[in-house]
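One structure follows; several queries about it will come next.
Every protein chain of the complex appears in place save one, which is left out.
Showing chain A:
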Amino acid sequence: MTALTHSAPSRLRFDLWWLPRGILLGLLAFAIFGPLANLLLWAVTERWYFPHTLPLEYGFSFWARVFSPRGNAMESLTNSVIVAILAVAVSLALAIPAGYALARLKLPLRGLILLVFMIPQAFPNLPVYVNVARLFYEIGLNGTIAGVVLVHVTHGLVFAVWIATAAFAAIDVELEQAARSIGAGPLQTFRDVTLPLAMPGLMASAIFVFLESLDEFTGSYFVGAPDVNMLPLLLYNAGAGGNYQVASITALLLLIPSVGFMLVVERFLKADVLSRVGR
């Protein structure tokens, strides 16, 4: 009997504390998932107008329209993926040698060089893109895939170089020395020992660049449009034209890779690499 009277108030107190906690967490969940739920609803809506709380009719006819071979959505999707893949290829081609040099070789002004790659993230980039567009226009790069790729590479290079540098720095030098001492040349050592060990980090930097490129709006808007259509431009135009279904479906296409990456990022970016980023 005494045990019961003792435990009852403490359990009651526990439950009472869940009240404010639950309300606050619930509000936060509403603030985060409410807008996302709205996006999902619009993506499967056929008809929805004021003052109806929920769509009047659900369906996938807009999905069929977006994915029809003649629709400009497929063109935008293809362009976006091509540009993102090329941006990853170019960024890695630049970042692997740079990252290796920054991690392994004695460089003068190493800290300053690392900071230079940060510049495109640290300045408001809109005035820069405006002038890049003008520059590209003069040399015939404006409105071409190559032009958009170059803009995306510039913006994503900080992730590529910083993560590649951290990935190379996290590799034990003795493994390379061991390979050299049993007769492997420097290039062979790099190809067979260093590169495979750095691969998870390089994969992470590739995914970062891919997502940056996929989601980039401002540069594509000035350098690409109207000749090179990309998914963010399609989203913008569909939304501006009041077609919330197509805009929401496009938004969903952009959202899925981003959220998917958030869920797996820790698998690629191990703590030993992460703790060296930016150093």
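Details
As a working rule, a residue touches a chain if its C-beta (ideal position, glycine included) is under 8 Å from a C-beta of that chain, and two chains touch if they have at least 3 such contacts; residues count from 1.
Keep in mind that, in the parts below, contacts and distances are computed from a predicted model.
Choosing from "Membrane protein YphA, DoxX/SURF4 family", "Benzylsuccinate CoA-transferase BbsF subunit", "ABC transporter permease" or "Putative Se/S carrier protein-like domain-containing protein", the protein name stored in UniProt for the chain missing from the display reads "ABC transporter permease". Checked against the hidden chain, the listed residues A:29, A:64, A:178 or A:199 yield one contact partner: A:29. Screening A:132, A:179 or A:228 for touch with the missing chain picks out A:132.
In the full complex, chain A touches the omitted chain through residues 17, 21, 25, 28-29, 31-39, 41-42, 49-54, 94-95, 97-98, 100-102, 105-108, 113, 116-117, 119-132, 134-135, 150-151, 153-154, 157, 161, 211, 214-215, 217-218, 221-222, 232, 235-236, 239-240, 244, 247-248, 251, 254-255, 258-259, 261-262.
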